[in-house]
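Shown here: the complex without one of its protein chains, the others still in place.
After this line comes chain A, so read on.
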Amino acid sequence: MRVALAEDGALFREGLLMLLQAAGHEVVGCTADGDSLVALLATQPADVAILDIRMPPEPDGGLVTAERLRAAHPDMGLLFLSHYAESHYLMRILQIGTDSIGYRLKEKVGSVDVLTDTLTRIESGEIVIEPTLAKRLVERPRGDKKGVIATLSERELDVLRLMAEGRSNTGIAAQLFVTPKAVEKHIANIFGKLNLHADTAEHHRRVLAVLTYLRSQRDEE
């Protein structure tokens, strides 16, 4: 995979560069700020751009840079890395795009397997969300959603958590060692209990519906 990278911390940038190369990816560019990355990618194609959220242009250069990249190269995947996994940033990221996009903690991409899995899922169009954040969203939803979540079975909670990580039905099935058909059934039950319309078969729309549901307050913000 062709990957470009912008991160202002030199130590972390070098470490990630070496790990990407060890994983067999081609690093087409490596910069210390967002503007240089935008300039570089104007002439150099890449499959996924990896962006630090808190980098120049300050204060959250990763987000501004991502908006420009998404406009210029709609098919390029975007992976945000941060020292913090916060739902505030997740929602801002999902405003930039709801497909081929990811948000992970910096230290959690520290293995060839996880890094490649994350990049592959983004390249194939999925949303990838840091599992600890997905777990927190499901376990502590906003407002009066806690009562509804409490009505879910343990298996349905597992499915909801993996959905909140952005995993596809086949991805969820593989994680839980069940068939995709069984996952479909669980999702239908979950959407029924949450009173959400599963009217679209599009995967990322459903992920978005679930995330929006978990994060909305008693009345909309």
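Keep this in mind: a contact is a pair of C-beta atoms (placed from the backbone, for glycine too) under 8 Å apart; a residue touches a chain by one contact, two chains touch by 3 or more; residues count from 1.
Criterion: contacts and distances are computed from a predicted model.
Missing chain, UniProt name from the options "histidine kinase", "Teichoic acid D-alanyltransferase", "Peptide/nickel transport system permease protein" or "Glycolate oxidase": "histidine kinase".
If you put the hidden chain back, the residue from A:Ser36, A:Ser87 or A:Thr120 that touches it is A:Ser87. Contact with the undisplayed chain is limited, among A:Leu16, A:Leu41, A:Ile172 or A:Val210, to A:Leu16.
Only one residue from A:Arg2, A:Arg68, A:Arg142 or A:Arg205 touches the chain missing from this view: A:Arg142. Of the options A:His25, A:Arg54 or A:His186, the residue whose C-beta touches the omitted chain is A:Arg54.
Touching the omitted chain from chain A are residues 9, 11-12, 14-16, 18-19, 22-23, 54, 59-60, 83-84, 86-88, 106-112, 115, 136, 140, 142-144, 146, 217-219.
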